[in-house]
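Left out: one protein chain. Kept in place: all the others.
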Amino acid sequence: MKNGLVFFFGLFAALLLSWAGIVFGSHRQLGHLAPLFDENENKAFPERLPGVAAQGQLVYDDLGCAVCHTQQVRRPDFGSDKARGWGDRQSVARDYIYETRVQLGDSRLGPDLANVGARKPAYDADDLAKLLYAGSGAMPAYKFLFERHSIAGRQPSDYALNLHGTLAPPAGEEIVPTPRAHALVAYLLSLNHPYEYPEARPVEPAAEKKEGEKK
Amino acid sequence: MSDESLDPRLEQPGASDESLLAAHEHALAAKPATDAHYKMLPLVLLFVFSGLIFFAGTYLNRYSGRYHADIFNENARPTAPGAAAKIDPLVLGKKSYEQVCQTCHMPTGIGVEGVYPPLAGSEWVQGTPERVIRIVVFGLKGKVSVEGKEFGAAAMPVIGKVTGSGYNWSDDRIAAVLTYVRQEWGNKAGAITPEQVTAIHTKEGDRKEWSADELEKIH
Partner (left out) sequence: MSTAPQAEVSEIDASARWPLSLLLASALLWLLVSGALALANLAQTLSPGLLAECAALSYGRMHALQESALVYGWIANAGFAVALWILGRLGGSPLRSLNWVVVGTLFWNFAVTLGLIGIMFGQGTSIPFLHLPRYVQPLLLVAFAAIATPGVLAWIGRSRPTTFAAQWYAVAALFLFPWLFSAAQVMLLWAPVRGVLQAVAAGWFAQGAWTLWIAPLSLAAAYYLVPKITGRVIPSYDFSALSFWTLLVVGGWTGGRHLVGGPVPVWVPSMAIVSCVLLTFHYIVTALNLRGAFGQCSTALKFVAFGLAAYVIGGFTDAITATRSIAQVTQFTWFSQAQTQLALTGAFSMIVFGAIYFLVPRLANRPWPSTPLIRAHYAAAVLGTLGLVLSLAVAGIVEGRELGDAAIPFADIAAHTRVWLEIAAASQALLLVGNAVLAFHFARLLAARPVVTATSLFRPPPTMEASVS
């Protein structure tokens, strides 16, 4: 360690090596990933988020939903992701190319949300709005995403939440989602990656046997 | 060894900084050749390090997916290049029919009297592939007689990948829609393969719409 300059160069080279290998290397492979045009369907996948849903992604981002929810489905034989109805196939890189801030998440205190728009039975906007308002189990209530105001002689809003019991507002008042809540719900409902890319196809064990025989 | 009365409020130094640096400098420089035996520790560490490298190499050999950008499953075996997903022709055909064909030929395949010929029970549809493929790929203009009735008010548009087509469907898709139509609504004709469509498309090249008379000459 005598030679100061060589030491600093060595330090920098060590950092550069890992950056070049992992980050730059994967950028070379995935940086120009394009949507796949499917002849049969006559459109390209993945599809861009519609406008309101794109705003909703920003809401998802700033509320920090990724702290409890992942958005990456693992393949069927690696964990219970498929069995829990989170997705029929593994998530692949192409699913995320149109996301401005990828929210893969690293903790599953709540279910995975990569395909929440395609759950069976399906969620609709009302269900999700109610879930956000009331919370559920470990999920906190996000009441600040909603407004409570009096109906005061006009028609109740179309978007008013249909609440019962202790959650229901007093008579003459209604709970209405704010624009942020609308956007977030639209985003959640748009989360759906059904298209089976060639790289996401499950591995066929029969093909393996054929390989063995050929060899 | 440390003092008995160690006061945690003031940690006493075990050595001066100067001597610490000097001693360690000496530790690196000293080459003890006191006996002829190998020192165990370097050997042990060498074996440990080699073992770790061996594990690393074996693991990467098995699980690296050949460093390929497309391999997301470490158990994947190499597949043939360009292996496309197999699509069920009836599924694709039905979808294609619903997107384009049913506006004229109706969802039930009965067409519109005098304007659009029916497909259900049509002798053209259930007949030889040579004719029906040409109709769909290149279009049909002029009068045509189907199930004893005359049609001619509207032309069948050009669906295949031919100059002037507004649709440019691939041969796979045309084969699928024909397969679908030939077994739907009581029709009982065989499937049509993409190869058949491609053969006729290549043979006829780029041409404008057929007429019923020209088609009747083909069998």
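Observations, loosely collected:
Going in written order, the chains are labelled A and B, and every chain counts its residues from 1.
The rule is short, and it goes like this: a residue touches a chain if its C-beta (ideal position, glycine included) is under 8 Å from a C-beta of that chain, and two chains touch if they have at least 3 such contacts.
Because the structure is a prediction, the values reported are computed rather than measured.
Contact with the chain not shown here comes from a single listed residue; of A:Gly21, A:Pro50 or A:Pro156, that residue is A:Gly21.
Across the entire complex, the residue among A:Gln55, A:Ser91 or A:Ser190 in touch with the chain not shown is A:Ser91. Subunit A meets the missing chain through residues 1-2, 4, 7-8, 10-12, 14-15, 17-19, 21-23, 26-27, 29-31, 33, 61-68, 70, 72, 74-75, 78-80, 83-84, 90-111, 135, 137-144. Interface residues of subunit B with the unshown chain, by the touch rule above, are 2, 6-28, 30, 32, 41-42, 45, 48-49, 52-53, 55-56, 59-60, 63-65, 67-74.
Basically, only the chains that are shown with their structure count from here on.
Chain centres here are Cα means. That of subunit A falls 23 Å from that of subunit B. Contact residues on subunit B toward subunit A in their complex (touch as defined above): 69-73, 75-77, 79, 83-85, 87, 92, 95, 99, 170, 172-173. Per the touch definition, subunit A reaches subunit B in the complex via residues 29-30, 39-40, 42, 75, 90, 92-93, 196, 198-203, 207-208, 211.
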